[in-house]
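The structure's right below; bear with me while I get my questions together.
The complex is shown incomplete by one protein chain, all other protein chains being positioned as in the whole.
Per-chain numbering from 1; labels A and B assigned in written order.
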Amino acid sequence: MSIDIRNITKRFPGYTALAGISLKVGTGELVALLGPSGCGKTTLLRIIAGLETADAGSIILEDRDTTNLPAREKKVGFVFQHYALFRRLNVFENVAFGLNVLPRSSRPRKKEIRERVLHLLGLVQMEWSIDRYPSQLSGGQRQRVALARALAVNPKVLLLDEPFSALDAKVRLELRRWLRKLHDEIHVTSIFVTHDQEEALELADRIVVINKGRIEQQGTPQEVYDHPANTFVYNFLGNVNVFHGRIRDGKVMVGGHHIEAQEKLNGHEEKTGQAFIRPHEIGVSRIRSSDNDMPGIIRDIRLMGSQIGLELESAGFEHPIEVEIPRETWSNLGLDRGDEVFITLDKVKVFTGDYEI
Amino acid sequence: MPPFSTNRKHILPGFGLSMGYTVFYLSAIVIVPLATIVIGTFRMDPQAFIGTVTAPRVLASCRLSLTTALLAALCDSVFGFLAAWTLVRYRFPGRKILDALVDIPFALPTAVAGICFATLYSPVGWIGQLLAAKGIQLINTPTGIVIALIFIGFPFVVRTLQPVLSELEPEIEESARSLGATRWQTFRRVLFPHLFPSLLTGATLSFARGIGEYGSVIFIAGNLPYKTEIAPLMIMSKLDQFDYDGASAVAFMLLIASFTMLLMLNAVQRWQEKASH
Partner (left out) sequence: MPTPVTQEQRNIQKTGKNDPIPVQVLLILLTFAFFASFVFMPLALVFSQALGKGWQLYIDSIREPFAIAALKLTLLTAAIVVPLNAVFGVAAAWAVSKFSFRGKTLLVSLLDLPFAVSPVIAGLIFVLLLGSRTPFGSWLGEHGIRIIFSTPGIVIATLFVTFPFVARELIPLMESQGREEEEAAVTLGAKGWQMFRIVTLPNIRWGLLYGMILCMARSIGEFGAVSVVSGHIRGMTNTVPLHVEILYSEYNYTASFAVASILVFLAIFTIVAKALLEHQIQQRQPAQADLT
């Protein structure tokens, strides 16, 4: 089941939530809508589900215009951020709900409903919980029941609104891998909303970055991460060092240093620009290996698990430079606070004229 | 655009039905009947209206209703504050029962409360005979009315104060104490100002209720014209004489008094909310 979102616009009093969004989602795809809170991503999801109406534009589900269908007839599975399990129904009744409310003519028999519910609960590894009430389950368990409930009616499309945001870090990680596996098994076209770039990168086939009601970029996680289309995307997808500098003769001048850009810079006229580089793309060594290496002093060291975060001070740079190196490199080099090192900046991405972040 | 409408499409079902029924039922049971009083009063000859509401007996009854309700609200502020303070801050046997019993004046039919107080304070009643021995009589006096109204109004004060008291952060008190304030200073300068708006709200509710109260008062009041005849009773006796215009004129004045009070209350609460943000 493919989804074709055409030019969706939504205004709320005082601001525009969605400014003409168009997006195609292919059958069986798992797409992440990624953006800061308030960017309009949840509104878009709710419009697809029929829980909100668009001011303009249309939603086509598999060649059928469903823009004005009531939510009840959209046959879209929706998983709410806070699960929205029916608190007075037990797990079995929750999952069976969508089947029990079918018109008598198309409603499966009691036995079939039971089989289907048990099958789904098996899929989400919650068979043991059929008699429990939502209040007796943990957050992660509730989320899985909510997923089973949404899948019970064979939705053409599965929509998940910040599915992991209410869970604690460890459960979140577990559930996200599990959801990826589940999707590989059942292949239902899915869109999920998140503000967590790691989640989007790990889970999605395709990422759609949204900001202020507009799509900034879309593509595979690899594309979006490695080739951010603009400064916003660069900033939003992970930590980044930003240097303000001048561009001349295909090179970037920052604080008196010449830095090579990742891509060829066109034009010879001098421009102001911003150079972006991720902390883990910066090299650190004890000895100078090329003329472009800059000297720096380690001001702070942070243990971040497998990676080590360094804060470096270098002449000509206003702000400290953030660097991440593998733990092994760190211990091999025997780095300590106050040590002098050399910094290699050779993969900067440059954006000119656009100061918007 | 008509009121109660919106240009947004509603997602959940039943808005039209529930809203339509709500507006219809509200109009049929409350709005239209209340409007008859207002319309009726405006159709009255202005002179007759003024004549009615300035008749000495009517004026006396309105004055009595206002003063007794005001006195009762003041007493309720004291007793209600005491009860709320004790029930929230201290632990003692019977506390939960007392807490539940605060609602008795809401739950007990007013007529029952009325005959109880009339009997208790009659010269042969449990309390009345003690007072009679000292030459005091409360029945058939404005003081008797105040006693009945204290009973009716005190839950308003307790129930508005309780939540504020229990949400009071101990840090407020502790920091005041650590700055060298005595207990009394802490209470007077820190706690009381914090609780005052709720106290005022509760007292106003109790006052508004007291003005219109009928059942619990008439038995103990004795209903002597000019002395212990309350305004609602005035309406009653005008109705008994089929003086519908007179009754609605007095009712109109009483309604104005109650609504003014509640509007003022609203304004005070809004002001308070603004100040606390």
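As a convention for this text, a contact is a pair of C-beta atoms (placed from the backbone, for glycine too) under 8 Å apart; a residue touches a chain by one contact, two chains touch by 3 or more.
Every value quoted in this text rests on a predicted model; they were computed, and no experiment measured them.
Q: Touching the hidden chain in the complete assembly: which of B:70, B:131, B:168 or B:268 does that?
A: B:168
Q: Taking the entire complex into account, which one of A:10, A:41, A:74 or A:349 touches the absent chain?
A: Answering carefully, the residue with contact to the hidden chain is A:74.
Q: Which of these, A:19, A:153 or A:242, touches the one chain of the complex that we don't see?
A: Final answer for the missing-chain contact: A:153.
Q: Which of B:44, B:64 or B:150 touches the chain that is not shown?
A: Final answer for the missing-chain contact: B:150.
Q: May I ask you to list the residues on chain A that touch the chain which is not drawn?
A: The list for chain A reads 49-51, 70-78, 80, 82, 84-89, 97-98, 100-102, 133-135, 139, 149-150, 152-153, 166.
Q: List every residue of chain B that touches the chain not included in the displayed model.
A: Output for chain B: 3-6, 8, 10-15, 17-19, 21-23, 25-26, 29-34, 36-37, 40, 79, 82-83, 85-92, 94, 96, 98, 100-101, 103-104, 107-120, 125-127, 150-151, 154, 166-170, 173, 183, 208, 211-215, 219, 232-233, 235-236, 239, 242, 244, 247-248, 251, 254-255, 258-259, 262.
We take it that only the chains that are shown with their structure count from here on.
Q: I'd like the Å distance between the centres of chain A and chain B, where a centre is the mean of that chain's Cα atoms.
A: 57
Q: In the complex of these two chains, what residues of chain B are touching chain A?
A: 8-9, 11
Q: Within the complex, which stretch of chain A touches chain B?
A: 50-53, 70-71
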